[in-house]
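What you see is the complex with one protein chain gone and the rest in place.
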Amino acid sequence: MAKTNPGRFFEDYTLGQVIEHAVPRTVSGGERALYHALYPARHALYSSDAFAQASGLPKSPIDDLAAFHVVFGKTVPDVSLNAVANLGYAEGRWLKPVYEGDTLRSTSEVIGLKQNSNGKTGVVYVRTRGMNQRDEVVMEYVRWVMVRKRDVDAPAPEAVVPELSKVIDAKDLVIPEGLDFSNYDFTLAGEAHRWGDYEIGETIDHVDGVTLEEAEHMMATRLWQNTAKVHFDATFRPDGQRLIYGGHIISLARALSFNGLANAQMIVGLNGGAHANPAFSGLTVKAWSEVLDKAETDVPGVGAIRLRLVATKGGAPFALRGEDGKYLPEVLLDLDYWALMPV
Amino acid sequence: MAKTNPGRFFEDYTLGQVIEHAVPRTVSGGERALYHALYPARHALYSSDAFAQASGLPKSPIDDLAAFHVVFGKTVPDVSLNAVANLGYAEGRWLKPVYEGDTLRSTSEVIGLKQNSNGKTGVVYVRTRGMNQRDEVVMEYVRWVMVRKRDVDAPAPEAVVPELSKVIDAKDLVIPEGLDFSNYDFTLAGEAHRWGDYEIGETIDHVDGVTLEEAEHMMATRLWQNTAKVHFDATFRPDGQRLIYGGHIISLARALSFNGLANAQMIVGLNGGAHANPAFSGLTVKAWSEVLDKAETDVPGVGAIRLRLVATKGGAPFALRGEDGKYLPEVLLDLDYWALMPV
Partner (left out) sequence: MAKTNPGRFFEDYTLGQVIEHAVPRTVSGGERALYHALYPARHALYSSDAFAQASGLPKSPIDDLAAFHVVFGKTVPDVSLNAVANLGYAEGRWLKPVYEGDTLRSTSEVIGLKQNSNGKTGVVYVRTRGMNQRDEVVMEYVRWVMVRKRDVDAPAPEAVVPELSKVIDAKDLVIPEGLDFSNYDFTLAGEAHRWGDYEIGETIDHVDGVTLEEAEHMMATRLWQNTAKVHFDATFRPDGQRLIYGGHIISLARALSFNGLANAQMIVGLNGGAHANPAFSGLTVKAWSEVLDKAETDVPGVGAIRLRLVATKGGAPFALRGEDGKYLPEVLLDLDYWALMPV
């Protein structure tokens, strides 16, 4: 019997199945520094222990998206090794900040299955949870992927498509214990714009651009122990290109959004997201945001803001879809998330 | 109103103005390791806790130039986003070593302003200070940059050009508390040459070369949270090249200088420096040094040595300027600094 992991095929998933993903990981100052070397990340809460402590946290956490990548990376060998496409995200929530010294592991529960009409592939819906060494859930999200069948003649399972919230209700967002923006230092944070300064419908061109490099996206993707061959092996795709992990574009766009959204400090909800077009080394990525919604929270000084974050490889800001309703070819990412800001 | 940072223009600066720069940063073992991955840095005091402790320090500090980059990086959004040129450095002093766990922030005071005769640009002189979480100044330096005017018709300020020391007097150098080279282990440090073995006027070809890579200079520059577009965005310059952050060349040249100056352990003074020509990926950088001066210090076993450090992209060592007095085209950097050595 071959000892290497062939990945799971569509017929290997059953509704309600819980997969414990391998290779727990302890994060340290090394992951923090690498995150700052790989992305132009500048949000002060994730850069400075002193700033985090002034905001009521014990110290500066690992970037929320780094925590997401660690949790996500573990699922790849079990969920997406034979995936044809990563179709979507929903109901993502960050529940506990992750700090240096924490050890993360992940589990995924199969919450939906639907064979495609061609009989060759199916869609698998999983709810993934990341846990720390105290078995506290630090984040959870739903992801659905299209997976190949091993045997096209295998019978189709009963189709179950989970009902997923299009948007997380603001009252379901979890604000980290102790967070307090009442003494927030806007000068140290880098911008004066507070929650009250943003209007629903407002758009922000983040102006800066970053040209993608093979060494950088591979180092980032490896750091999260994501094993998908297509990111690392130039001989894997017929065109000889290494497809860049979608999460690399998410982190890059989020970091670029500092310029205009420096005070959107913590990501607490992931409503949805689409990797609209593939990204490759050599492209220059820019980003723009749109304020989709705003909500007050129970925590004094803390407001929630719902943002669309779009990464592009060119073109004018604020263009998203063509007349046919499809994403424009220059759009790489369309992400919908909730962040916390000082009011 | 646009929420992104347009940078300051010449008329936005006033004499005596103090700018508090954003995004404080806590450094960790991650920054140390990345510094050693990005540069061939081998000075033992910055590599080994045991060596640092044998030299009277509590543990191995962050490289002095890494501390400089962190402090400098914070000033870019406020000082050099609209700079046409980085003109010079002076009166740089390292006042306290920076250790893992320290949180650095920066302020700059405008100490000089002079509009250029073309009326389109002006020169801004700032004295920048980096502070740790105890509000101790860890380093300070003067930098002057040429900045565009937003409005060419804006009135010129009264011209004030600060008097700056060409060279820091050796008695003004600050030697870290507790430093003691009386039990210095030359074998572990890598070379036998002590302070007494160097003669004023002596030149040293550091022999080794490093070819520049996009991923490396971008990771380094991002790590210091330097946001200048020209380093990251290949579409920014008409020639499609990413200009390499001058500090990357400084760190690279200093690391190369280990071979011949392994015992010039700590940098304590920056007398001046010029980025003579721009650097781009693909070039191979070599370095040479010249002993400009030597001075005794009050600390037993510790001598000060003043060095010229030159980085080149080719050509023979020890050639600096042409007959016209201008830097040769292959010279990238001409740096003048004080370091501490065992006598």
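The first chain written gets the first letter, and so on, giving A and B; residue counts start at 1 in each chain.
One rule holds for everything that comes next: contacts are C-beta pairs under 8 Å (C-beta built on N, C-alpha and C of every residue); 3 or more make two chains touch, one makes a residue touch a chain.
Worth saying up front: this structure is predicted, and the values here are computed from it rather than measured.
Chemist: Looking at B:Leu179, B:Ala262 or B:Ala276, which makes contact with the chain not pictured?
Modeler: With B:Leu179, B:Ala262 or B:Ala276 as choices, the missing chain is touched by B:Ala262.
Chemist: Touching the absent chain in the whole complex: find that residue among A:Leu34, A:Val123 or A:Ala287.
Modeler: Spelled out, the listed residue whose C-beta touches the missing chain is A:Leu34.
Chemist: One chain is left out of this view; which of A:Asn5, A:Ser165, A:Asn183 or A:Thr203 touches it in the full complex?
Modeler: Within the whole complex, the residue contacting the unshown chain is A:Asn5.
Chemist: For the chain left out of this view, which of B:Lys74, B:Arg127 or B:His193 touches it?
Modeler: If we include the chain that is not displayed, B:His193 is the one touching it.
Chemist: If the hidden chain were put back, which residues of chain B would touch it?
Modeler: Residues of chain B in touch with the missing chain: 28-34, 36-40, 42, 44, 47-51, 59-60, 100, 187-191, 193, 197, 204-211, 213-216, 259-262, 282, 284.
Chemist: Across the whole complex, list the residues on chain A that are touched by the chain not included here.
Modeler: Residue positions of chain A that touch the missing chain: 2-5, 20, 22-26, 28-31, 33-34, 77, 100-101, 103, 105, 133, 213-216, 218-220, 222-223, 225, 227, 229, 232-236, 242.
Following the convention adopted for this analysis, only the chains that are shown with their structure count from here on.
Chemist: Could you grab the centroid distance between chain A and chain B? Build each centroid from C-alpha atoms only and quote it in angstrom.
Modeler: The mean C-alpha positions of chain A and chain B differ by 36 Å.
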